[in-house]
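Read the structure below first, then the notes.
Of the protein chains in this complex, one is absent; all others appear in place.
Let's turn to chain A:
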Amino acid sequence: MFANCIQDFRYSLRQFRKSPGFAFTAIAVLALGLGANVAVFTLIDGILLRSLPYAHPDRLVAINAPSANGFTMLLNYSNLKQLSDAMGSRTQTGVMLDQSRASVVGPGGRLQVEQETVSSDLMTVLGAQPQIGRSFRPEENEPGREHVLLIGDDVWRRLFNQDPQVVGKSLLVKGRSYTIIGVMPKEFSFPFGGEKQVWSPATIGPQARSAMAGPKQVWGTLFARLPEGVTAASLEADLNRVQAQIAKEVPDSEIPLKLEVTNYQQSLNHQARKPLLLLYMVVFGIWALACLNVTSLMLVRAIGRSREMAVRSALGASRSRLLQQSIVESLLLSIAGSVLGLLTGQLVLKVLWHQIERNLPLTNEVHLEWRVVVSLIMLTCITALLTGIVPALRAARRSVQEDLHGVNSTASASHTRMREGLVIAQLALTLVFLVGAGLFLRTISALRQVPLGFGQQNVLTGGVIVNPTMDAADSDEESAHGLNLVQSAYLPLLDRLRAIPGVRVAALSSVLPMRSEFAVSLAMTLDHKKTAYAQNPTADGRLATAGLVDALGIPMMRGRFFAEEDSSTAPVVVVINEAFANKYFAGQNPVGHTVSMGKGRFADARIVGVIANMKQTDVTKPTKPEMYFCLAQIEPGTPLYGIAKAFMQVAIRASVPADALRAQFDKALHDVAPDATTTDVETIHEAVEDSFGSQTLTSRLLEGFALLALVIASVGLYGLLSFTVAQRTREIAVRFALGAQQASILQMVLRRAQVLMVAGLACGTTLAWFAVKLTQGYIYGVQSHDAATFASVIGVLAAACFVAAWMPARHAAAIEPVVALRSE
């Protein structure tokens, strides 16, 4: 048996060497089919299937409070503590409070790290132990004791060059000195998938412990480990009951009522589930197409070699032996295809990485893993069986007698029908892919045509985190020190940016269009009209400096935008957008009206201008009301100073291509704030393109797959027709002998192609009609049953069929009539 196999392998290799065209085509088609699967399966493995690096990750749950508009609200620590107490001592819990970036310096140089502030028991819930040093102690959340730090393995390597003596050393994070107590293991991260993380205990004083309202609250997310016998659903029911009780006891509270308990992993990847499954269906289709194609190629060879097979079986080779030979052959092809496919798949991921990273969660954890390889091996074997068995069975079924005599030279009709069926199926699948790609192309072009309300030429944007040397919690302390980030960092930064040669306008804003934003909802009163809290006008609160409208090219509808004279001593001014004006000042001129927020100067802010609407984060959504405050008028203690301190964004309009300014932007920033970090420095055009997000990714993938399918199906049709022509050479010669003209033979072949094509298009259109349901929710600006898309896709496929059919038809017409006389 084994010796047989070796012999079969050798024989197959010899066969491939004899017909390299066949081997090349089959391997290439399989590589594409398997490669697409590898690419998507790598994503699915990394994002959906990986088990998290915690003890019993399936029992780890996150407790979230979903809000009506799809966001997750944080709960205050006091609330979390009560919930945690209600769960009893059997359930371990921990809290994650804050997450921020910081630029730190160590022996290994400067590194941008992510600081997670947590409750001291969190590591216990995760079941994680440091590889060096110790974990947090319970008392380390108390003010004064919290300056201890656990660092991630990558931070240890890069910042401390893997110094084994790192425990006990200190590290300055945002101006505070922390003592390093331990290094977490290499695979550990929390929140999962983060990089360059450090963990420190949150400062939770007695007031924070009990505050259910007011400025002393601290906020967080609760994590718990389910004990034996408790399910997420039962915990959720319990917690919701407890939460209702808590809410009753706190009068006038704004605490969320609805809690959700989800497996931690699911909470991370649930939004990726649907797109990944859609993608998987697509690549499954591609794989099926590749199998159909290779099966038909193998069938051709089986028929071409049927006489040889007949001789072998006349010589006593058993049917199973012949089957084995065929499967060995398809296995060899599949193995070569899967090796090539593995490379192709990784290449595809590399090429599309930018889009993938932007649109799918947990992408840090996407690597080629053994699970992917194992599944590829399985798929390869299935492929080999599918593509090898059918041709072998078909060949074995042919009568030995007939083949040895070779009298009846016309091909067996059942063979031809089977191959025609395979080609029709290929064309049908291809049509489905083409329709999908067509719909997404239309979507992207529809998205690009949405008027944005701002200019895209030569504008560079970037996020700025100044990393002030003081912690966010101590704003009192800060004002006491007289430190004002606006005056000390932002306004000087603006001056420097404006001085860069080629910069026409530079401006700062807390939110720039199409970039990730901190949405801050403001409630206010207009013209001092008292209304119930719930009926107060609300708007997205934003900060901006003079020049923003010029940098982004936003038209002014009324009044003016901020100017240099709007300083910290001048009367407070605000600018609203059209959406705000339409909603709250319908039919009036808003300029001159007053807006009140809180007390003092901000109780009497005057509207000085109305800007045109611009798209916010999603071009498909209508613009919400916005209200801008002037950054220069913000200082510690005024509303929105918290935003300014956390995050600002820069918009620079230049007379040179915006890309060229990145380096100068970086330099200007570090001149005014050496510890500052930047996020997503990109042109506004890139930001817009990125905002199309999953549509771009899906569109790219579908376009690629559709093109692939088109090539595979065309090759399939071409192969079938070439084979048929080769098989019918004699018949065609006889037709010539009987007086056929070349044109009529050409027509005969093309008509065959036409019949196959019409059948393929009909099946494909029907299939696509139902398959487009999958695209609902993904496409925009086009109906899923868009007639123009269907029509043009049918046109494209028909044209490809014609091209694929033309060559075999020409070959047929060039057959010499004299062949009719030759005896075989």
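Going forward, a residue touches a chain if its C-beta (ideal position, glycine included) is under 8 Å from a C-beta of that chain, and two chains touch if they have at least 3 such contacts; residues count from 1.
In this text, contacts and distances are computed from a predicted model.
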Chain excluded from display, named as in UniProt, from "ABC transporter ATP-binding protein", "HTH LytTR-type domain-containing protein", "GntR family transcriptional regulator" or "Acetolactate synthase small subunit": "ABC transporter ATP-binding protein"
Among A:711, A:734 or A:796, residue touching the chain not depicted: A:734
Of A:744, A:766 or A:783, the one touching the omitted chain in the full complex: A:744
Chain A, residues in touch with the chain not shown (by the definition above): 407-410, 413, 730-731, 734-742, 744, 816-818, 820-824
